[in-house]
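Notes for the one structure printed next.
Here the complex is missing one protein chain, while the rest keep their positions.
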Amino acid sequence: MSTYTAITDADREAMLAAIGLADTDELFAAIPAALRLGRPLDLPPGQPEQDVYAHLRELAARNVSAEDEITFLGGGMYDHYVPALIDMLMSRSEFLTPYTPYQPEVSQGGLQVMFEYQTAISELTALPVANASVYEGPSALASAGYLAKLVNGRPRLVVSAGVHPHAIETLRTYAQGFGAEVVEVALRDGATDLDAWRAAIDDETGAVFFANPNFLGAVEDAEALAAAAGGGTGDERSRPVVIASYDPITLGILKPPGECGVDVCVGEGQPLGNRLDFGGPSFGFFAATEAYLRRMPGRIAGETVDADGRRGFVLTLQTREQHIRREKATSNICTAQALNALGGVVYLAWLGRRGIVELGELLLQRTHYAREALCAIDGVEPLHRRPVIREFAVTLPEWAPVDDVVERCAAEGVNPGLALPEHNGLLVAITEQRSRADIDRLAAVLADAVAEQAGKREMTGASNGRH
Amino acid sequence: MSTYTAITDADREAMLAAIGLADTDELFAAIPAALRLGRPLDLPPGQPEQDVYAHLRELAARNVSAEDEITFLGGGMYDHYVPALIDMLMSRSEFLTPYTPYQPEVSQGGLQVMFEYQTAISELTALPVANASVYEGPSALASAGYLAKLVNGRPRLVVSAGVHPHAIETLRTYAQGFGAEVVEVALRDGATDLDAWRAAIDDETGAVFFANPNFLGAVEDAEALAAAAGGGTGDERSRPVVIASYDPITLGILKPPGECGVDVCVGEGQPLGNRLDFGGPSFGFFAATEAYLRRMPGRIAGETVDADGRRGFVLTLQTREQHIRREKATSNICTAQALNALGGVVYLAWLGRRGIVELGELLLQRTHYAREALCAIDGVEPLHRRPVIREFAVTLPEWAPVDDVVERCAAEGVNPGLALPEHNGLLVAITEQRSRADIDRLAAVLADAVAEQAGKREMTGASNGRH
Amino acid sequence: ETIETIYEKGAPGRRAFVAPELDVPQVDGLLPDELRRAEGPRLPELSEPEIVRHYVRLSKRNFDLDSGFYPLGSCTMKHNPRLHERVAALPGHARLHPFQHPKRAQGALELMWNLERALGEISGLPHVSLQPSAGSHGELAGVLLAKAYHADRGETRTKVLTPDTAHGTNPATVTMAGLEVVKVGTNADGGVDLDDLRAKAGEDVACLMLTNPNTLGVFDANIEEIARIVHDVGAVLYYDGANLNAIMGITRPGDMGFDIVHFNLHKSFTQPHGGGGPGSGPIAVSERMEPYLMNPRIVRDDDGSFDLRDVSEKSIGRLRGFQGNYGCFVRSYAYIRSLGAEGLKDASVSAVLNANYLLARLGDVAEHLPLAYGRLCMHEFVLSGAPMKRELGIKTLDLAKRLLDHGYHPPTVYFPLLVDEALLIEPTETETRETLDGFADAIKTILAEAAEDPEIARTAPHTTPVRRLDEAGAAKRPVIRQPM
Partner (left out) sequence: ETIETIYEKGAPGRRAFVAPELDVPQVDGLLPDELRRAEGPRLPELSEPEIVRHYVRLSKRNFDLDSGFYPLGSCTMKHNPRLHERVAALPGHARLHPFQHPKRAQGALELMWNLERALGEISGLPHVSLQPSAGSHGELAGVLLAKAYHADRGETRTKVLTPDTAHGTNPATVTMAGLEVVKVGTNADGGVDLDDLRAKAGEDVACLMLTNPNTLGVFDANIEEIARIVHDVGAVLYYDGANLNAIMGITRPGDMGFDIVHFNLHKSFTQPHGGGGPGSGPIAVSERMEPYLMNPRIVRDDDGSFDLRDVSEKSIGRLRGFQGNYGCFVRSYAYIRSLGAEGLKDASVSAVLNANYLLARLGDVAEHLPLAYGRLCMHEFVLSGAPMKRELGIKTLDLAKRLLDHGYHPPTVYFPLLVDEALLIEPTETETRETLDGFADAIKTILAEAAEDPEIARTAPHTTPVRRLDEAGAAKRPVIRQPM
């Protein structure tokens, strides 16, 4: 077995003597005998480092990662290139191993990173205040629902069906707890049905939620959606909170939520320099208008001065938090995703002011190209014709079941995207790592897969015909 | 193209103005026009980070590494497990990016590491002095030859044929420069032929060289070899310098050179926590008796005190070195392998006083087991019966050409070791990463490969018979 | 000196990122103007070397576990093995898309399955969901589970009992789950006041949330009786696993009678804390709670393959996207495989031994810093700085700040709330005796110094990059982003 302890036999003897005990069993005298586990835990035996490495490597080898195939999977997390300097910085002991910065005098590095991160999120969203991260995207949206509950106490939450299904489910779970009803508004032509949206919002509505781009890749008319709930106007306690989930990578070119009447913007931070990691850890971001500052969940770093008047940073507005307010806290969140948020702000600094626009333009062009290329395949149609930036959805011909098509493509080393069984469709994501050549390859492989299904149908048809 | 510069157009303008020039071309006015390269360099266009990564990854994928096969390759470098803490420490900016510690006040970390490294090498070899690293194993041995030249000026170098062939070749190259003749002494039964060795040593002999274990894995009778040249006795200027190359990983259980009459011990440090890296960078170690201290090549760190009397470390004995003594220096070596030597001392600390013995015992047992297992194959014989610790050599039956056998095994995912074509043999190395199961698999695959060759011979024989 | 923010550095036009070439035909108007951003976000403009240097220099302004002793009580700041970072970074784990088809993610699902089994065994509660993102997220899961359990039985229970020693997250969670907090008192031994518990344990109680050992470092020996009281009124027993590091392989929450436990993988199971996350807060539950566990679950099919599926209609649903913080699972799984049963038990025994040794070493200053409860402790202990404050004129905060000058991270201070001027000290099992001795000596030195001149501690720290910071001012006039 491996061990990370340093207690030698001599140490143990001396330490027990100092404590005044004869053996280590006596340390546990308070535990009733009946509760002592009278046997070793039933676990595999401990192993040397090299064997654990070999085992974990073997498990890794049984996954098909973005390193092993040309993948167009998206739907909330995306295979963006993570620059090497992020690995370097995230693996530095000084960022990797500290606890939450409870002692600001020896945590100025981490606190300043939080401050810089908050600024970046604020800039991205064009909203004035942002916290230092929450867990991830869907729970960020649900937490925003709880914020609405704290703000106006109304029991009805209206959510666009274009919101990520995981986020809707998470909102339902949270709402089940804090006591609210979740009402879904369907899409029309790929975007939130504005008439139904308007109709769903009533006096009991505490918050409205949409996503931009939405789950099907469509750019929503954010201003209209927000305006329907009075977003950004009037007394925030007398109307629903307008909550939107944004894909941060689009915010170099997409009109920011803060300019569209959104009150609270949340989202999944993974596209910003975080690994896929089979779904986590990444980070959720959470930004809002000034009015919601003191209702926000999570840590917030603020600027201040030290005893000598030098600039410094501290965790601030802690009276919102559970270690001070306990049951009156705005949230129970404590450990969040500081290290991942570091990755996020380093990524944004690396992209830079020009880069985030250039990247957005590149994705816009390639995504359009890919949609055209796929829809040129016989029987493949766009699921909607809304503008798309980095992801789009298509439907396959009914005789080509999406699951079979995906399997066929995967066998060719191409992951064509996320299956949307309810549409017999595919959600196809583009990143800067997917070149035109990759897109062309996808189109070719997909065309073959669809054609093969057509062939099967004919054969089956022919065969059926014979009998 | 990627760039790591920060000069904006505005910067350039302001800087040129400060210099008093109109454009950057004028900076190069001293270069005669005829010598200016009037065209761009003929190189592939510069690429974004992600594309360079993809290219280098694609090249990596076309190599079969120790991660891709069960490898028994050795012969100077070995696939030992490199613990993860070494990667972490070697990649810390503070160790990775500084220059040689010319300013000791801000280099105490690196200098103390050198001091600790020197101590570890001194302990391993049981020799009192060690430098802070040289390039690698074979050139370390050649540099030791130059040391002998400086010490006694004699023109004849006697080298055991058991020394690594690369080291013998390197010694010949160096000796061609500094002016000495290299005389090789053959092996008998796998070890240096002691009679021939004694006979080869004469009054003109400046140094004698052997390796332990030698290139065929055999443990040499180091005391007898050293004694033949008077190693460790008398006035070091009146006899040959006894130089030996050791595999450091064996020195937990093998009698150390310092107790065998060896004057100078060198070796390849790669087994100590360094990656294979297709041959480098690793480090060479260089240790000696006190008498040779001021003739040693390379950097040496020494303990001293600062102006306040606190302990500190500096580069010392620099009067040996080329930046002070220029043409009278003991060596031209300047940049050596500080970072790799750091890996070495961290590895030795990780192994620890008990671990290096335990590891040696494990290798000894497994190597013996492997030799037995392979020699149980019909037609496979040990190339020698000397004691072995971590590597051994076998011969294959003459009807099974080693190159064919190796290819056959490789096709099964097993690299059976280094082909020794002159013996139709294999040099097989064991590390703690090669389990009994791996060895059994090697034996099975090798037996099949040999049998297959036997089958071919019979078929060819039969076929020949028919004609 | 201070370090400028990244927004105060660089110059217009500098860049690190280089966009890949536009390799498709340029088409105009793909995004209509009314949906377009007029002016891009004002992100920094720096070259790569500037970015690297900025963040490396910032990093040097952090105290970290790899550089010094970090006895932050209740946080289990144990060594973070670098093997874990290596295995988590393997592309097969790190670049695995969460929507990858389960068929092509069998290694990941097997890892999660194995981790679930291991956590089930360690806790004595067989059914595990790895989904929650941190301890408090696990708490929320647990309380929602309790609520769902009662609802499924047609009962509406509105109250959750929490001892006054509880972590602040417990009451906050209860409120988020739409329930009401009822505090239970602490007895003279530092355990639950049984009379108070009996008085408050009624049919309207959904759940008791307990940590055992609790935040006083005391193992509540009455746990069997507590469980009986709670179960007798039909309520559920929730175990806050923040203190699990004291008892691995020694006793199990499931055997104590708990129904639900959450784990902090970033405490007992070595996930590095990252300056405030990521964490991971799996929960394990008993048979009766199992139908309510979050969706999706990992299932093993008859052919031995693994799948991710929604398995129960009674599930409380999802608590987040995807499957949880898989990267943390990799690390914690590697830890459990490294140590095995024997190693995990040794870790807990050593953690408790180290804590008691440090407590014994601090016995010399018990006059000023007495142990709040009991004589021995589990993996952590609480001292009261009240006599020190009274007699030497320095507060717990001053002692903490002065420890910074000695190169130590201070313990948790002013928690638990019921101890005056509390210091909650958790050394963990990975520290050496020499380190504990050094820390005890530093405290003695500070107290001796305070007896001579309390002003030194009152104005500490003196050697840090900044001195005490104006926290009140920060909260009064919040500046939480760079003005531009």
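A few points about this structure:
Letters A, B and C mark the chains in the order given here, with residues in each chain numbered from 1 onward.
Everything that follows uses one rule, which is that contacts are C-beta pairs under 8 Å (C-beta built on N, C-alpha and C of every residue); 3 or more make two chains touch, one makes a residue touch a chain.
All of these numbers come straight from a predicted model, not from anything done at the bench.
Shown chains touched by the hidden chain across the complete assembly: A, B, C.
Remark: the omitted chain is touched by one listed residue; of B:V183, B:L317 or B:A447 this is B:L317. Per the touch definition above, the residue from B:D9, B:E105, B:D235 or B:E422 contacting the chain not shown is B:E105. Across B:V262, B:L374 or B:I389, the residue that sits in touch with the chain not pictured is B:I389.
One chain of the complex is left out; on chain C, the residues touching it are 9, 11, 47-50, 52-53, 56-57, 60, 64, 66-68, 79, 81-82, 430-434. Residues 1-6, 8-11, 48-51, 83-85, 87-88, 93 of chain A touch the missing chain (whole complex, contact as defined above).
Just so we're on the same page, only the chains that are shown with their structure count from here on.
Between the chain pairs A-C and B-C, more C-beta pairs are in contact across A-C.
Our note on geometry: chain A versus chain B, Cα centroid distance of 47 Å, whole angstroms. Taking each chain's centre as the average of its CA atoms, chain A and chain C sit 21 Å apart.
Separating the centre of chain B from that of chain C, both taken as means of CA atoms, is a distance of 46 Å. Under the contact definition stated at the top, the residues of chain C that touch 2 or more other chains are 13-15, 17, 19-20, 46, 48, 56, 81, 83, 85-86. Shown for chain B are the residues in touch with two or more other chains, namely 49-50, 83-84, 88, 93.
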